[in-house]
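Presented below is the structure to which this report refers.
Note that one protein chain of the assembly has been removed; the remaining protein chains are unaltered in position.
Up next is chain A:
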Amino acid sequence: MTADPRAGTVADGPAHALLFLTCRRSQPVADTSQSDDMSPTARTGLSAHWHRLSIRQKQVVWAWAFLAVPIVFYIVVRFYPTGNAFVLSFQEWNLLGSREWVGFENYVDLWNDPVFWIVFVNTFEYLIIGTPISLVISFFVAYHLDKVRFMHGTIRALYFLPFMTSAVAMAWVWRWFYQPVPIGVFNNFLAQFGIPQIEFLQSTSIALPAVLAPAVWAGLGFQVIIFMAGLRAIPPTYYEAARVDGVSNWTMLWEITLPLLKPTIVFLVVFSSIGFLRIFDHVFNMTTNNPGGPLNSTKPLVLMIYETAFGGRSQMGAAAAQTVVLFVILLIVSLVQLRILRDR
């Protein structure tokens, strides 16, 4: 087989090579060396079928052959569990017993649960505070970093580093930063100037922003890189023409840079919104003794789902209902953002 020099030139894939070889083999009738179990007529039939297809049809066959793998994967790993969760949200199940239909009871319970509404507000606080702040900071950094030539690569790497760091490790380091004197860095710093202690993770009003800060910081590197790619894509002559026209840097920023960055901004707004709506590991790790505390003031929806499902009582149906609610929130927020930002 490998002795055939033409066999080596077939790079389209093993299946193609196989077809090629079968049609090659079937031609010489006098070839007695073949002792395969497939009959020559069957192979002739297959290759004849293949050769009867038009180029377009062959492309379609190949496309589906390659698509089949991810499609199967997605159905098994994504779509089936998703569908299952929807069904489960109308049932009661403790992971071990049988599932029982309860209709909308899980949703009604959720609606009447005061904790859910706290969590609901928290989740949106993460979104509404986190997304704009992280976008403004990352744009500010990218805009200026784009103009810096000195140590450009190093500085960019420094911004990107947190993105590559494990959220768990980061959360614990920040948790240490937030400790009271003499342990916590921030409070030590404040104490040097005689400023009273801030109970970062113990105060119901400050805990949420305190948990959010490292999450913003962690995502910054990614957003900076994306913003810089967007900035680089704007032709420099746009700015040169503006300079010749004599407009201010401020005008250039608002009338040229930002409008032309719109596709980048839309992408980052949607992407980071989804991220903040799904915040979990930072909160969980920074408030482990009392997850989502103090008094549920930092608890996001994903953490609530986690606790409902795996927090001891294994209320899988209720957790599924909460998941469906989260899914609907994500869907609505993303669609609204796309609608608002896309055409204007």
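Please note the rule applied: a residue touches a chain if its C-beta (ideal position, glycine included) is under 8 Å from a C-beta of that chain, and two chains touch if they have at least 3 such contacts; residues count from 1.
Methods note: contacts and distances are computed from a predicted model.
Undergrad: If you had to name the missing chain as UniProt does, which of "sn-glycerol-3-phosphate ABC transporter ATP-binding protein UgpC", "Metal-sulfur cluster biosynthetic enzyme", "WD40 repeat protein" or "Universal stress protein family protein" would it be?
TA: From the choices "sn-glycerol-3-phosphate ABC transporter ATP-binding protein UgpC", "Metal-sulfur cluster biosynthetic enzyme", "WD40 repeat protein" or "Universal stress protein family protein", the unshown chain carries the UniProt name "sn-glycerol-3-phosphate ABC transporter ATP-binding protein UgpC".
Undergrad: Can you say which of A:I133, A:I225 or A:A242 touches the chain missing from this structure?
TA: The one listed residue touching the chain not shown is A:A242.
Undergrad: Considering the whole complex rather than only what is displayed, give the residues of chain A touching the chain that is not shown.
TA: Contacting residues on chain A, toward the hidden partner: 235, 237-238, 240-247, 251, 255-256, 259-260, 262.
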